[in-house]
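Let me give you the structure first, and then I'll get to my questions.
Note that this complex is displayed minus one protein chain, with the remaining chains in position.
Coming up: chain A.
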Amino acid sequence: MSVLSQLNIINVTGLTKSVNTLEGELTILSDINFSVKSGESVAIVGASGSGKSTLLSLLAGLDVASKGDICLDGEQLSELNEEARAQLRAKKVGFVFQSFMLVQSLTALENVMLPAELAGDSNAKQQALSLLEKVGLSHRLEHYPSQLSGGEQQRVAIARAFIGSPKILFADEPSANLDSKNGHLVEKLLFDLNKQNGTTLILVTHDEHLAKQCDRIIHIEAGKLETIRNGEAAYVD
């Protein structure tokens, strides 16, 4: 790896997220600090309600922090409005969700093309075809999400996440809705493509086995960063 790629692509400093509830202010995340190097894979783990999905939403610029800041590939998210954050996502970020989040009215191919089309990329179809072939769905191009199995839908979602060659990929429990066979298949695809593309992977999971495949594991407990430890991938590398 080059020295340049070893630079931090994500820097989180003093990140706090609070919301107002009927009972008063509720702190979901409190003073989180960490950084992620480019090309690194990081798992965010923790119990349900610990705040890991909130952390993911803040990192991806889907939500705004109450305090602290996030620097995403050199851009301070707190200084960007929603439009600018959307543009940043369009250029640099890919997503994989637990519930697949495919647009029901579009075919597998069109779903994969969607981010590239929104970004005005004229080469969307070629990229999408290539990615769908990589995830083994070149025979399912014209199928709608309702005509695909859960595993196939998630593979479409993975192909969609990699279109436009994003620098960072956010994955929220990508295999939680799948059986173990399909889950493993999807996880393998995710890591393989991540490696091939040199993407930084931020993965939210409470599957310890999946987390261990990452370079580092960030453990969140009751909104606080408990530990950061190396995963098995770190030793493999």
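In the analysis below, a contact is a pair of C-beta atoms (placed from the backbone, for glycine too) under 8 Å apart; a residue touches a chain by one contact, two chains touch by 3 or more; residues count from 1.
Operating definition for what follows: contacts and distances are computed from a predicted model.
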item: Among "cytochrome-c oxidase", "ABC3 transporter permease C-terminal domain-containing protein", "Protein translocase subunit SecD" or "Alkylation response protein AidB-like acyl-CoA dehydrogenase", the UniProt name of the subunit that does not appear here; value: "ABC3 transporter permease C-terminal domain-containing protein"
item: Per the touch definition above, residue among A:Pro145, A:Gly183 or A:Gly223 touching the missing chain; value: A:Pro145
item: Which of A:Met101, A:Ala176 or A:Ala222 contacts the chain that the document leaves out; value: A:Met101
item: Per the touch definition above, residue among A:Ala119, A:Leu141 or A:Ala222 touching the missing chain; value: A:Ala119
item: Of A:Lys91, A:His184 or A:Lys224, the residue in touch with the unshown chain; value: A:Lys91
item: Touching residues on chain A - with respect to the absent chain; value: 53, 56-57, 60, 62-63, 82-83, 86-91, 93, 95, 97, 99-106, 110, 114-115, 117-122, 145-148, 160, 172
